[in-house]
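One chain of protein is taken out of this complex; the other chains stay put.
Per-chain numbering from 1; labels A, B and C assigned in written order.
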């Protein structure tokens, strides 16, 4: 039974996560999680906050001498910015009067959260709705990645476009279409895209938006290799692998769209051009000639790469703010407020997408093969493969 | 605590659903559910099965004298085709030898399900993976629709395109963009699209595909009106309204893509063109000048229509079958098999999309306002609105 | 992911259950479930209803030719009494005026359910709160029993006492303390107790209560053999096997008390007299010299029989009714109402206890070993045993 909860305000003392259900005896390294946290913090177009935070995780339970115990794992990531916020964000009552935040930013949770929870101070909303929360997921994903590695499963992401600059049409999605060197190039690029020329174009586009006091969204792709045939099921709607992937991707802040495999493109042609022909190799292996299904048929993984493309809207905090409303007075105002923010987070969102994919696949692998120790889990897995 | 399970094979005796958590005292009419079931069965491009089935629901528990009791509601829909399948699908062992289905159809669960469950006869897979299962969801959705009506919430769907014929670019999504007469036109059209010319073009496209032994997918849009501000939350990733909508839509068989609001289009421009400006009216009402967010900001409903566009891949069962594999022999074969099927199910899929939206909104309304009777639930709701 | 829902009113058309998560390929026989249903209907002290009903299950989904498909299983048990209640319990509105039930029975859900759900007619409460609902659980348990048999796990129950007549002090609880012939004797006894003299005494006690217009409760014991070491966990409070067993037993209507192993008796002595000494046999087997722990240590099964004793209060419907209140008038009244009922249901409650134990163990076995087919699940299990 894999489950986890995340907690933590953007300017509170820390982010805390409890992860339950990973088997005992799994070797886990803090460094792998930290590397993922750093990847989330990078990318061209980030604001000042990223200069303050140097995210690193601490395991506070569930791990002993580098191996999981089978008990719940606590991960904690300190907010270095906390020292500047101790009074404003203290858990205890404080003497000082705080001026509440009351002007809402279009596109953010400022308005909806204030109405829902009955908060007078928008600060009480934005501390949790902030996408700082995604660092929690990346940490959990970094743990899951180490579990998945035992089964030969890897998860990658790259950026396809920013504000319309980049790839628009889907490309081949078989294993061969993603050579290993491509991912090295992605990791080197400040835009997390393998094509150096495109990286430059994207940066230019972001600079332009920045000059305009504006922001950019974009599209990233997440790809998982080594996923065995048989994860997920059509048996009940909420257990389809596509349901879980849909849930995971649409849960990422600012995400407004997604496609599995050829996605919307499959709606523009006919069935004979879409469905992937299956072949049985002489070595007994199964493979498909194409991968328009993005690795999922009938709600179940088919052995091909799981491929998902995800659309991220532009950041709602604009340096040239849009008109809005002041909740304290109920008055329409010409300008919402600005608060330190990024111009583009698509590369970071891609890293969050990877984490969510790693989480979904971990849950699915555990549902099918999960024992109480990693040894037992691997034994179950190998028994199935035979 | 709203939850439900669906069960039933495509050619078994019936589909059965148990729905728990609707409040007591709610008036429910079988006719409303039946009307939704009929809407799912319609649409141009359906195959022979739809001529056999005249879906109608029976309430077997949880409803007395037209009102809910607060206990679990059992819904049952008979499969009229069952009489032709009693031996092949009997729960009891039968004497006759059955020839197993062994040739898998590309794009279907035939292959993945057989490997996952270790079935030798693909029939054991396809009976549940069949999209006949979506009738269950439509029935549950028809129940939810009657609950939502108490709060002034309505859910509609229409088809935007079929095999590339239709609308490609998103349009205005405010309440005014969807006049009531539009929905009447949709309900009259065999393609569930408001534009009569487009209906004809779509039908022509489907006929062409049929002549080629091929199939069509397409795009539908689901729209919900009257949703109050404050459903869903950013507090935990799995409770965002966007997460729940993502889960619901991506769970529909054949769905490969989705967008909330302006979706992928938001990734092609900048923030100042995307975010919806909030206005506070003299009457105290809140409204947004545009609805690119599709009614969800920060994972919470913002009072505007919830708008989702969903991409459905072409049906995988082709009259001119693609090459494939015979699982019994492991041999690659030139032609998979054909089994009675539809050519296009996009209108029906839209009705399923409506049902899933009704289910998601029912769950969200109950999470925020749910009491044990409809009276208590409405009282809680009205207290919040004030 | 094992889960199930039950539905159905006492005098509605049927009871319906959906069970999800049993692996594919498991042989299941309707006869085994029916035998359990009959065992629940038996026992000395039952009222007129049991003469009307001849409970039998029908599999409406998830089973084909005697084997599970891996899809959700629908079980349905008809209420033969329904023909007498069609008007009073119809799902559709009826013309006839129904006189509402308004006098509440002490000890029943009549009062609490009416207040909770805002029902004016107590009938709307008692149709679901009736312990007829436990037939649903017995049916689900009868399915689970067939799953557990594959692992050599058996579940039994017997009655220890009725209205104080019977065993008061716990006895030995090792495997040897329960010889097979004991269970044959239990199944033959109308009181489900192995001692023929005790059977007679219990019947005499029930007859006496019946003459007084009164009712009897009692104590039953559930015992499970063949449970492997390692089900449940201390890792999180809600996953302990003791938590699950506690949940299951306390969920049975009329149950007010329970003990695992020596239970309350362990609180009257000291640790050195309570804890079970572990031995490692020459054959490599583990065993304990005693079984005061009732098979659960640290929230995990230890390989000994799981033993639970459960206390059932007397039935609340008395032929000589107690004083109460009329909800329609709010007046205190001298006599509540009588409605056809049993005098003693302890033997039947024991059969329900068996079913709940079978359900808990099925869930626990699936959590540890569960694959998608019974073959895969057994392979995982055997791999663990080595």
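As a convention for this text, contacts are C-beta pairs under 8 Å (C-beta built on N, C-alpha and C of every residue); 3 or more make two chains touch, one makes a residue touch a chain.
These numbers were taken from a predicted model, which means no experiment stands behind them.
Trainee: So which of C:60, C:312 or C:374 would be touching the chain we can't see?
Mentor: C:312
Trainee: Out of B:71, B:215 or B:324, point to the residue that touches the absent chain in the complete complex.
Mentor: Checking the options B:71, B:215 or B:324, the one contacting the hidden chain is B:71.
Trainee: Of the residues A:34, A:187, A:339 or A:375, I need the one that contacts the missing chain.
Mentor: Going through A:34, A:187, A:339 or A:375 one by one, A:375 is the residue touching the chain not shown.
Trainee: Applying the definition given at the start, please give the residues of chain C touching the unseen chain.
Mentor: Touching the chain left out of view, chain C contributes residues 5-6, 104-113, 115-116, 125, 128-129, 133, 137, 161-164, 209, 212-219, 229-230, 233-238, 240, 242-247, 249-251, 253, 255-264, 266-272, 274-280, 284, 286, 288, 293-294, 297-302, 311-316, 318, 320, 322-325, 330-332, 368.
Trainee: Contacts of chain B with the missing chain: which residues?
Mentor: The missing chain touches chain B at positions 1, 20, 70-72, 230, 233, 235-236, 239, 367-369, 371-372, 376, 379-380, 383-384.
Trainee: So which bits of chain A touch the chain we can't see?
Mentor: The list for chain A reads 3-9, 12-18, 20, 24-25, 30, 58-66, 69-74, 76, 89-94, 98, 116-119, 124, 127-128, 372-373, 375-376.
To be clear about the criterion, only the chains that are shown with their structure count from here on.
Trainee: Among the chains here, which has the CA centroid at the largest distance from chain C's centroid?
Mentor: Max centre-to-centre separation from chain C belongs to A.
Trainee: So the centre of each chain is just the mean of its C-alpha atoms; given that, what is the distance between chain A and chain B in Å?
Mentor: Distance between chain centres, rounded to whole Å: 26 Å.
Trainee: Averaging over Cα atoms per chain, report the distance between chain A and chain C in Å.
Mentor: Centre separation, chain A to chain C: 45 Å.
Trainee: Which residues of chain C are in contact with two or more other chains?
Mentor: Correct list: 20, 70-72, 372, 376.
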